[in-house]
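Left out: one protein chain. Kept in place: all the others.
This part shows chain A:
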Amino acid sequence: MSVVLWGVLPYLAIVTLVGGTIWRYRYDQFGWTTRSSQLYESRLLRIGSPLFHFGLVFVIVGHIGGLVIPMSWTEAVGITQEQYHAVALSVGGVAGFCTLVGIAILVYRRRRTGPVFMATTKNDKLMYVVLVGAIVLGLWATLAGATAGHEGNYRETVSPWFRSIFVLQPDVASMAAAPLPFQIHTLTGLALIAIFPFTRLVHAFTAPLHYLFRPYIVYRSRDARPTPGASAPRRGWDPVGTRDRDR
């Protein structure tokens, strides 16, 4: 059982994530969008959306910090487990809470604003269930770990397992030893990763950071780019080119 959950499922999720993303990027550029509903409703969105997204940025950074950086490294620079935990709990808790409040506002808005609800697909609903589930369970795991006193040091159980996945030698035993809340949260997370490329969440993959570096004015030639997925046709002769074509 443990092997299936912690040795097989993660790989399935990763394969779905990578394969699904590549597939969607090639064949569904047109469907790749935020599907913003700001046109319908803006008042609640302007509170909920930044709260959720900025909260999520911190949550993701926290996850990377907790999962990727080994405990021995932080201890080597003199951060004790208690210090680390206090910081993680406070910052992570606040960020997680912001995310939760943000998504609560967004879900409320989605349900109560007529046009927004009508624009919600089944795909969106499934995604919201998994996403909210992952956030709530994550907060629960954190709080349960903090209050129950047994500390639930995920950096000794979940994190080694997480890192072991990427060296293709999943450390099933250490994950199986993790507290139940963490296990459930991890499973929800895997589900989220698996459905990610098939939902509207893909817009996160095209976060427009290149905007900071591109020129303001974009010139492009009339037919420079073929439809994605189409093989490039062979050119019969050289086109009458402008220099801008090469730019």
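Definition applied: a contact is a pair of C-beta atoms (placed from the backbone, for glycine too) under 8 Å apart; a residue touches a chain by one contact, two chains touch by 3 or more; residues count from 1.
We take it that contacts and distances are computed from a predicted model.
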Next item on the list: Leaving aside the chains on screen, match the unshown one to its UniProt name from "Phenylacetate-CoA oxygenase, PaaG subunit", "Carbohydrate ABC transporter permease", "Nitrate reductase subunit beta" or "Nickel-transporting ATPase".
Entry: "Nitrate reductase subunit beta"
Margin query: Using the touch definition from the top, which of A:S90, A:Q169 or A:S221 touches the missing chain?
Written below: A:S221
Checklist line | Hidden partner chain, touching residue among A:S37, A:S159 or A:Q183 | finding: A:S37
Margin query: Using the touch definition from the top, which of A:S2, A:Q83, A:T121 or A:Q169 touches the missing chain?
Written below: A:T121
Item checked: Missing-chain contacts mapped onto chain A -> 24, 27-42, 45-46, 49-50, 52-54, 114-115, 118-119, 121, 123, 198, 203, 206, 208-212, 214, 216-223, 225-230, 233, 235-237, 239-245, 247
